[in-house]
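Only one protein chain is missing from this complex, and each of the others stays in its spot.
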Amino acid sequence: MPLAADQKSAIEAQRATSAETRRATVAALEDILYHAHPVLDHGFVRVIDYMGDDGAIVQAARVSYGRGTRKVSEDEGLIRYLMRHRHTTPFEMCEIKYHVKLPIFVARQWIRHRMANVNEYSARYSILDREFYLPAPEHLAAQSASNRQGRGEILDGGEAAMVLEMLREDAARCHDHYLAMLNESEDGARDPARLGLARELARMNLTLNTYTQWYWKTDLHNLLHFLSLRADAHAQYEIRAYAEVMLKTVEAWVPMAARAFRDYRLGAVTFSAPMLAALRRILAGEQVEQPGSGLSKREWGEFVAMIGR
Amino acid sequence: MPLAADQKSAIEAQRATSAETRRATVAALEDILYHAHPVLDHGFVRVIDYMGDDGAIVQAARVSYGRGTRKVSEDEGLIRYLMRHRHTTPFEMCEIKYHVKLPIFVARQWIRHRMANVNEYSARYSILDREFYLPAPEHLAAQSASNRQGRGEILDGGEAAMVLEMLREDAARCHDHYLAMLNESEDGARDPARLGLARELARMNLTLNTYTQWYWKTDLHNLLHFLSLRADAHAQYEIRAYAEVMLKTVEAWVPMAARAFRDYRLGAVTFSAPMLAALRRILAGEQVEQPGSGLSKREWGEFVAMIGR
Amino acid sequence: MPLAADQKSAIEAQRATSAETRRATVAALEDILYHAHPVLDHGFVRVIDYMGDDGAIVQAARVSYGRGTRKVSEDEGLIRYLMRHRHTTPFEMCEIKYHVKLPIFVARQWIRHRMANVNEYSARYSILDREFYLPAPEHLAAQSASNRQGRGEILDGGEAAMVLEMLREDAARCHDHYLAMLNESEDGARDPARLGLARELARMNLTLNTYTQWYWKTDLHNLLHFLSLRADAHAQYEIRAYAEVMLKTVEAWVPMAARAFRDYRLGAVTFSAPMLAALRRILAGEQVEQPGSGLSKREWGEFVAMIGR
Partner (left out) sequence: MPLAADQKSAIEAQRATSAETRRATVAALEDILYHAHPVLDHGFVRVIDYMGDDGAIVQAARVSYGRGTRKVSEDEGLIRYLMRHRHTTPFEMCEIKYHVKLPIFVARQWIRHRMANVNEYSARYSILDREFYLPAPEHLAAQSASNRQGRGEILDGGEAAMVLEMLREDAARCHDHYLAMLNESEDGARDPARLGLARELARMNLTLNTYTQWYWKTDLHNLLHFLSLRADAHAQYEIRAYAEVMLKTVEAWVPMAARAFRDYRLGAVTFSAPMLAALRRILAGEQVEQPGSGLSKREWGEFVAMIGR
């Protein structure tokens, strides 16, 4: 349960307020504004502000004086053209801001995306809650045998139980000791004989599955780039869980851009020059095998997977 | 007169439309949304979208669940603290988008600010209007004698008239020839015997005072950085004219941040370590002159100007 | 002829100096260091500094303590893997700095690439030389009939001559008047009765084909992105001429990365999800036409071109 009662009521209060605006407004996104979409066991994603809509992309591409729309079908055609040909700047004209609660090890992957604005909850200034990520059993997987950066088989019950117990106990003990070093306790009592360690130091005792939170704001182009990497099958499951929820918010916000993104980015494949040469030989009726294809074994494997053979 | 009739009516149509939103909304900025503020002889600045308000800065600094506001006075105190101590990231949480019409030589200075999103009117794709900047006589100044990058005395009537005639005639002739190369004319007639030069080539014949236009979007932190450099007395007058209009839109949008910006950035001065040492000696009652101050003549001059002696 | 005698001798002096270094050094790039490669009629590209080599990419990917190299073949395999899977950060670990002389209209396209460091020759501070770009006859093309952003047929002799005369005369007259406004002349004489217009103002009278110059520095990842857009057939010829010379300097500098770039980026093609579906149907022996392919006419045309049918 990611939200406390006072947090819920703060969110509800904000959802209950509205005002008139002359800005582009998207009803489907207004519907879910401020709402906390649960992710993993204690995390969430909330859209807390946005600027622009599908029309704003078109408007920027045309540098127009008014709304930029002629016909809806023309707008969608233009957006698809821009996406297909990687004319990326009009997509930068839409902006979105999220409030995200996430485990620190996920935050460390996420922050590598530099073209964004971030304000993280400060553990120099405040105390972190006793919340840490424990994977569901179906996500406790072994190291992949074929991919040094991936997961393979699901662990069996005994091994999974051992892992979960270690994760739970270590995170709990580390957080208990964090509070003890701070000379804080659940009931607010402090030992008057002790000073308590500075928060900026005590936090180093926490484990990497401890939850943090931040405000994260970026433009649509950079968001789609983030999603193309993090909603991808090669991304670690935990960050992909966030990316998938965010992709749904993009669909509510800019449905035309989202469709173009699925067609020309998420669902697209790139053939290298040697792959293209091999493909053309196949299409010309030639029998092509890996030896003689100009592709390494690894590339041949990727090629065969792409063409679905 | 920067706007044609159809542009005016497109703007009016957009101003006439409004919708309900749950987002933070600023009435004073809504009042001027889409409005074209004139700058120079044919230019303008229009705010065409925005995200966030003073409250959004506070909210981000606190990573809060709701509106982030406790009391207005606390909000302003926090914003001033953040500005004074250069905690810049909460200011990145507000975003604004402008539509600007400006001479190309101003655009060339402006674009040096990289932390922004830009869509410029494409002269590969479209034809540029016959509009070019001609300075008002009071802005026709001589090269500064003391500053290799600045202006000095205003030119007298005869020299000013000579300059204006050259500027006007050269810009007009270059634009006439631009249309001629394109095989375009005011009345739409084309010479059927000629192909017309490609637009991407013909544009090279235009002078640097020709007007272009763009959509320009940035966050409040980067906007304030832009304004601190471009609303400054050392900035070239022509870009400063834009910066001053934009500063007024910032005052309508985020009045607390704008006041803090005036106090801690625009009106602030920085003393170097040697200047600070000299200042402390003066405050201690010592008689300090440039020789023996540890400051070069140039720095001493700047120092004396700053302390108002 | 892009270089004056004193410029040539400054370059020669720099080429004649050398020192010992422990840094990664690339002999093929040292050979051309500081050399001015001519581009267009008065422009050039000079590599004036660099950091890293192919080994530095490998070293960064492995975060290693030493040189990072095991075997040359392993290094190339890793670089190809990184390029193919868009693991871009190791390519950011190499840096290069160019000195470029280029027409202003080309500079305006180029500067849109924000992830770079730039110092441009200042026309607020100094006077621009009387040099402007005049296209060779074979580059004087008409507007494309099919592409609103491109060129079509070459102009015939009469039309080309008319265009060239306009370009030459307008640029020359504008530069003459620029000097006149400045109260400067070729022989250094000034009219004592006139103040001369400030340089920051006079420059607005120049045409967009006037040459400027800058130092431009970026990392290998961003450089390859620049080249993928600007060495492409859709780029305007004039910027492509620069990109092609730069691509050769990349081949001298990081030959493995350059080969991978040609295979996986320059020579690669991307199939959208609907294109991939159509391709698989064709490979399965089905007869597929545009109607029923799920592709628009425009996309079908692009698809057919890619598969070489």
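In order of appearance the chains are A, B and C, and numbering begins at 1 in each one.
Basically, contacts are C-beta pairs under 8 Å (C-beta built on N, C-alpha and C of every residue); 3 or more make two chains touch, one makes a residue touch a chain.
No experiment lies behind these values; they were computed from the predicted model shown.
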Fill in: Residue of A:Ile111, A:Ala284 or A:Val304 in touch with the missing chain, whole complex considered
A:Ile111
Worksheet entry | Chain not shown: contacting residue from A:Ile11, A:Val45, A:Ile79 or A:Leu140 | A:Leu140
Discussion item. Considering the complete complex, identify which of C:Pro90, C:Pro135 or C:Gly196 is in touch with the unshown chain.
Written reply: C:Pro90
Worksheet item: Tell me, which residues in subunit C touch the chain that this view leaves out?
Response: 3, 6-7, 10-11, 13-15, 17-25, 30, 33-34, 49-52, 56, 59-61, 63-67, 89-90, 92-93, 95, 97, 99, 117-122, 213-215, 217, 219
Worksheet item: So that we can see where the missing chain sits, which residues of subunit B does it touch?
Response: 77, 81, 84, 89, 112, 262-264, 266-276, 279-280, 282-283, 296, 298-299, 302, 306-309
Worksheet item: When the complex is taken as a whole, what residues of subunit A touch the one chain not shown?
Response: 103-105, 107-108, 111-112, 114-115, 118, 122, 124-125, 133, 135, 139-144, 148-153, 155-156, 159, 162-163, 166-167, 170-171, 173-174, 177, 180-182, 194-201, 203-209, 236
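Basically, only the chains that are shown with their structure count from here on.
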Worksheet item: From the centre of subunit B, which chain's CA centre is farthest?
Response: A
Practice prompt. State, to the nearest whole Å, the distance from the C-alpha centre of subunit B to the C-alpha centre of subunit C.
Written response: 29
Item to complete: For subunit C, jot down the residues that touch at least 2 other chains.
Response: 112
